[in-house]
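The structure under discussion is supplied below as C-alpha cells; questions concerning it will follow.
In this view, the complex is presented without one of its protein chains, the others remaining in place.
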Amino acid sequence: MIIQKEIILPAFPRGFHLITGLVMAQMPPLPEAGLLHLFIRHTSAGICINENADPTVLIDFETVFNRMVPEGQPYYRHTIEGSDDMPAHIKSVLAGAEVTIPVTSGKLSLGTWQGIYLCEFRNHGGQRRLTATLIS
Amino acid sequence: MIIQKEIILPAFPRGFHLITGLVMAQMPPLPEAGLLHLFIRHTSAGICINENADPTVLIDFETVFNRMVPEGQPYYRHTIEGSDDMPAHIKSVLAGAEVTIPVTSGKLSLGTWQGIYLCEFRNHGGQRRLTATLIS
Partner (left out) sequence: MIIQKEIILPAFPRGFHLITGLVMAQMPPLPEAGLLHLFIRHTSAGICINENADPTVLIDFETVFNRMVPEGQPYYRHTIEGSDDMPAHIKSVLAGAEVTIPVTSGKLSLGTWQGIYLCEFRNHGGQRRLTATLIS
C-alpha cells in the first residue's frame, strides 16, 4: 500500500534544524512494517538524519558545511541568485534531498540519537515542500 | 507492484549532466502513486538531483567537486587506474549512487527546478548502466 502526502515546512533560518516532530505531526498513523520516504522538492536545501540531542551539533554542521563549500569564491559562474545560492546547490547534494526510514511496529525505527534534519542552505529560503511516501 | 528495467546511458564526458529526459524516455508509463528508484551500477560515477535550468550550475558542480577531492595528491595509494580514479570513487560516495523520487498522478513529483544528474567522474567513463525500480 502506498500513501502519499505533501508536507509544507515553515520558513527556517539558514542552518540545520530538527524536524522529526513537525513531520510526524502531519503524517497519518504509521503501519506495522514499511518504509517512510521523505523527499524535499528544492535544490538549495537538504534533508538528512543525524544527532537529535545537543544543539551545538547543529551549529557545527553549519560551520563545517560553510568551510567545505565556501561562498564568494572567484571560480563560481552561477552567481546571479546571490553568493549563498551556488554553495547551497552543492551542499544540497552533499547532505542529500531525501531520506528513507524504516517503520516498525507503527513507529519510525530511528536509533536513540537519530532525528530528521532540514538543512536550510539559503539565507532566505522561505517555505519548503516535502513529499512523504509511506510504503507498507 | 514492482517493475524493473535496465537503462543504458551513452558515454558522457567528465562532468555533471542532466538526464531526466533520457531516463524517462526509457521508462514505462508511471503509476498513479509510487516511487521510482534509480541505481547506478558503477563506483566512479554518481546520480543525484539538482538544478535543471542554468548550465553554469553543472560547471560549478564540476569545479567544486574537483576542489573538494583533488587529484594527484601524494596521500593516494590506489593510483593504478589513473589519477582521476580514486577521486572518482570518493566523489561517487559524496554525490550518491542512487535516487528515489516520488511518483504522483503518473508523473515524477520533482520540484520545478529539480532534474536528475548523471555525475561522470572519470575522464573516459564509457557507457553507464542504471537499474530502475518502480514501486506502486
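We just call them A and B in the order they show up, numbering each chain from 1.
As a working rule, contacts are C-beta pairs under 8 Å (C-beta built on N, C-alpha and C of every residue); 3 or more make two chains touch, one makes a residue touch a chain.
Since this is a predicted model, take the numbers as computed values, not measurements.
The chain omitted from view is touched by exactly one of A:Gln26, A:Thr63 or A:Thr79, namely A:Thr63. When the missing chain is restored to the complex, the residue among A:Pro13, A:Gly82 or A:Pro102 that touches it is A:Pro102. Of the listed residues A:Ala45, A:Met86 or A:Ile135, the one in contact with the hidden chain in the full complex is A:Ile135. Although one chain is not drawn, its touching partners on subunit B can still be listed: residues 2, 4, 37, 39-43, 68-69, 75-78, 86, 89-90, 92-94, 96-98, 100, 129, 131, 133, 135.
Within the entire complex, the positions of subunit A that touch the omitted partner chain are 33-35, 48-51, 54, 56-57, 59-61, 63-65, 67-68, 94-96, 99-102, 104, 109-114, 135-136.
In the analysis below, only the chains that are shown with their structure count from here on.
Computed centre separation for the pair subunit A/subunit B is 20 angstrom, with centres defined by C-alpha atoms.
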